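A single protein chain has been omitted from the complex, and every remaining protein chain is retained in its original position.
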Amino acid sequence: MAEVTLVEAVNLALARAMSDDPSVVVLGEDVGVNGGVFRATVGLQQRFGPQRVVDAPLAELLISGLCVGMAAQGLRPVGEIQFMGFIYPCIDQLVNHASRLRNRTQGRLSCPMVLRTPHGGGIRAPEHHSESTEVMLAHIPGLRVVIPSSPERAYGLLLAAIRDPDPVVFLEPTRIYRAAKGQVDDDGEALPLDVAFVLREGQDVTLISWGAMVRETLTAADELADDGIRAEVIDLATLKPYDENTVLASVQKTGRCVIVHEAARTGGFGAEVAALIAERGLTSLLAPVVRVTGYDTVMPLPRLEQHYIPSVSRITAAARRVCQFS
Amino acid sequence: MAEVTLVEAVNLALARAMSDDPSVVVLGEDVGVNGGVFRATVGLQQRFGPQRVVDAPLAELLISGLCVGMAAQGLRPVGEIQFMGFIYPCIDQLVNHASRLRNRTQGRLSCPMVLRTPHGGGIRAPEHHSESTEVMLAHIPGLRVVIPSSPERAYGLLLAAIRDPDPVVFLEPTRIYRAAKGQVDDDGEALPLDVAFVLREGQDVTLISWGAMVRETLTAADELADDGIRAEVIDLATLKPYDENTVLASVQKTGRCVIVHEAARTGGFGAEVAALIAERGLTSLLAPVVRVTGYDTVMPLPRLEQHYIPSVSRITAAARRVCQFS
Amino acid sequence: MAEPAITDEELPVIARFEVRRRSYLAPDGTILRRLPQFASDTSALLSLYRGMVLTRAFDTKAVSLQRTGRLGTYAVSLGQEAVSIGIASAMREEDVLLPSYRDNAALLWRGVKMEETLLYWGGDERGNHWSGPAHDFPFCIPVGSHAPHAAGVGYAFVLRKQPRVAVCLFGEGATSKGDVWEAMNFAGIYKLPVVFVANNNQWAISVPLKLQTASETLAQKAIAAGFIGEQVDGNDVIAMRAAAEEAIVEARAGKGPRFIEAVTYRLGDHTTADDAGRYRPPEEVQAHWKEEPIARLRSYLVSQNAWGKVEEERLAAECQQLIEVAIERYLATSPRPPETIFDHLYAELPAAYAAQRRELKDASHG
Partner (left out) sequence: MAEPAITDEELPVIARFEVRRRSYLAPDGTILRRLPQFASDTSALLSLYRGMVLTRAFDTKAVSLQRTGRLGTYAVSLGQEAVSIGIASAMREEDVLLPSYRDNAALLWRGVKMEETLLYWGGDERGNHWSGPAHDFPFCIPVGSHAPHAAGVGYAFVLRKQPRVAVCLFGEGATSKGDVWEAMNFAGIYKLPVVFVANNNQWAISVPLKLQTASETLAQKAIAAGFIGEQVDGNDVIAMRAAAEEAIVEARAGKGPRFIEAVTYRLGDHTTADDAGRYRPPEEVQAHWKEEPIARLRSYLVSQNAWGKVEEERLAAECQQLIEVAIERYLATSPRPPETIFDHLYAELPAAYAAQRRELKDASHG
């Protein structure tokens, strides 16, 4: 058991998957000699060769389309999109092909591919390097969308994603690539792809989040505890499909819920979770479901990005509000 | 005042906008000599010439990107994407440029463009011709997303969209392109871009929908009326930004709400509306907020598409359920 | 601003390129140049002829099914039969075909049953779960979006050291899509065994070639990706087969990708949903009837005393017979249960959607 960062856990999972299964291929811009701009693929090309670790030309549509073709042929491609702001050219391939190949051919062909990309802001990067548009993908039938919030979950969920017989978009929280450290046992154990993680149990209010925001959410839970508010913290982790039961069970217990995400508010995935509760958890609700999210603005450039990303104090304030509600 | 179909109303609005403003340019595949595969642009090229009504090469990314460049130069481009299933290559341009040019340059440049596309299924068309992924666009800060449900609103909202100083995605409900008829006075009067339309007042339950589904929703309201259930029917019409106040006011009155849309359920725009109610209308709720939507599957090919699209009976059943709830 | 001191012509040339054109039969069926070897085998030519005739007969029936409300939107290959047939005839079973919506002929040649093709265009996904090669791709409807798949398939062959080739078919309109461009560029870099074929039928629905691109030929587009593009008379099935054979043999031998521009003409409407009369003059269509591939090959076969009235009638009857049986089978196929739309969404339906499936089942059976 070594203590590793989240990005190192990603690297461990990739190396493990590649050595376990010769059909796993990694492709993307700068994933080879350079080992990825975040070092997620470091060492892989040296170890598995340039045929299995491919430095793709500068074309995101191509990267996703190549994955579809390779996957239909039985390979297990793991494509990397350098930043989520550059994933949009892949959406046509994801929506019109990757997510549909199995259904379109009624099982004759399938698309076991993974598309990895850094998610979210907070690293003072240039424009387009801090996107969190996960809901655009989580709306697509036939896709899976996964986002870990710790090295352990990054390792186990990425292995599961690569082994899954269907297309998975794997979002990696850039802000905690290195900030998040944890013990990871490189034992090849995968985690389930549709179970949410209850990171902290509590009776008074349910805090639901995913990705990098899980950290601020946990900090908020600590602060709330100081005031005697016992918050339950859920890391949704898999957004498509997502674990409705864990959410409903928690809200049934606490009767109060705050959803936290970095993405813009309107039509964000938090809306889906709130809608679920309004539909199937209403009777247990003791207070309005509150969303603490990024604003409905473009993610500002570094000088102001910290004002855009939900802060611990915004989360605690919201939690206090719903707890005081009656 | 002539009785026209919805697609004829679109054509009227385009012609009016082009004759009012020489900077309006229409471009898309087959929009010229052919007048558009749905005849929405019929007659425009003869009247305004091939320079202002441009038959674009087969490249959707290009069409949206050209619009950005033209708009930045002060033209008012109206691009057509032949079917919503082919709009995905435009998402990069919409998210990374159209919606951001004004903010990126702090007002120095702007992007007054409109991207029109047929929306939804029910016309027994081939795969990809029946998409309703409006939420992917309604999540994007800086964009406007509009979808009419009648000839009058198609005319007034499209004029407003073309005159608006910011980018607008204008979705046209294919299923009622010809089925929807109405009196349209070609007087150049635009409709507001962020006001929902209360099509029918009622005390017992609020039915919220948009696009083609508004028709089934109105039919459902009729059937419910026969059983003495007085349904209020709201056509949201503008999804981004949307009219939160009209929604909240109605739910405050009825205490019950059913949201109807054709798009897949998970993370659809119905989730946003339900979340709004769970957040700011909870205290007035007498029953769970129910979503009647397309299933979380790929839109099936014609033989089964009618089973995918929400039926009147699914809507009435949901409305009865929430009305009986206590 | 000052005019440049020297003219282009004085600058040294650092690269030169050529585009060649392949054709063997003149529109009247006479021979333009020595025929490729396979053409000396009359039975080979007869099977190409049969494939084209069957295709046209099938298309005709499909259209009447659509007109009578028993089939969905359908795209005939009228006048372009030589493209799909010529290409398919040069492929091996283990090669992978990536067809566009207009390539019914290529799939029929490769073993897809006519009733399966009808089932798909009749609006039933099961039509793609066909008797043809299990590894072939389904019809691609988003124009050009399957080109990157072809590159991915070709890459898999290289990685696994398999002597197989991916063949991607699309229309000239597709060459305007970045998808095709990105795929060709990648295939060039890794010398992938991929053959890209553009069916240049002059029209993309109502958009004529001159509004699609300014390049004199489509073949030259391959120059941008660093490999060979050839223009072929797409109404000459012998030329199509010869070009395909050469490209596929080279690709299989590891010599890299090829691009084939098949110059032909769309004699029919774009699809049953289109009315070409709106945008092109009948004279233009008439003129092109003189070049169509079936009459052309027939003239040649007749001139070789390999074909005549009797054979023609026998073939026509045989085709009608096959097609009618297929149509009966198609019409006899009842729709699948609605809830099955969930069954191939994922390898295993996630628990989250089980309730929706139940709801649909009850709704549709209740």
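The chains carry the letters A, B and C, assigned in the order they are written, with residues numbered from 1 in each.
Note that in this section contacts are C-beta pairs under 8 Å (C-beta built on N, C-alpha and C of every residue); 3 or more make two chains touch, one makes a residue touch a chain.
Because the structure is predicted, anything quoted here is derived from the model rather than measured.
Asks: Using the contact definition given at the top, list the shown chains touched by the missing chain.
Replies: Displayed chains contacted by the hidden chain, ordered by label: A, B, C.
Asks: If the hidden chain were put back, which of B:V31, B:L66 or B:L236 would touch it?
Replies: The one listed residue touching the chain not shown is B:L66.
Asks: Any idea which of C:S215, C:S299 or C:T333 touches the chain not displayed?
Replies: Spelled out, the listed residue whose C-beta touches the missing chain is C:S215.
Asks: Please identify which residue in C:F227, C:Y279 or C:Y300 touches the non-displayed chain.
Replies: Only one of C:F227, C:Y279 or C:Y300 touches the chain omitted from view, namely C:F227.
Asks: For subunit C, which residues lie in contact with the unshown chain of the complex?
Replies: Counting over the whole complex, subunit C touches the hidden chain at residues 1-6, 8, 10-22, 33-39, 90, 92, 176-179, 181-182, 185, 188-189, 191, 210-217, 219-228, 230-231, 242, 245-246, 248-249.
Asks: Name every residue on subunit A in touch with the hidden partner chain.
Replies: Residues 29-30, 32-35, 37, 55-59, 61-62, 85-86, 89, 124-128, 265-266, 295-298, 300-305, 307-308, 311, 313-314 of subunit A touch the chain absent from view.
Asks: Under the stated touch rule, tell me which residues of subunit B contact the chain that is not displayed.
Replies: The missing chain touches subunit B at positions 25, 51-52, 56-57, 59, 61-62, 64-75, 77, 92-93, 96-97, 102-110, 141-142, 144, 165-166, 194, 241-244.
We adopt the following convention: only the chains that are shown with their structure count from here on.
Asks: Going by the average position of its CA atoms, which chain sits the greatest distance from subunit B?
Replies: The most remote chain is C.
Asks: Could you please state the distance in Å, as a whole number, between where the Cα atoms of subunit A are centred and where those of subunit C are centred?
Replies: From the centre of subunit A to the centre of subunit C is 40 Å.
Asks: Where the CA atoms of subunit A average out and where those of subunit B average out, how many Å apart are those spots?
Replies: The separation of the two C-alpha centroids amounts to 30 Å.
Asks: Could you pull out the residues of subunit A that touch at least 2 other chains?
Replies: 61, 92, 96, 103-104, 141-142, 241-242 - these are the residues of subunit A that touch more than one other chain.
Asks: Which subunit C residues touch at least two other chains?
Replies: Counting only residues that touch two or more other chains, subunit C contributes 125, 142, 178, 341, 345, 352-353.
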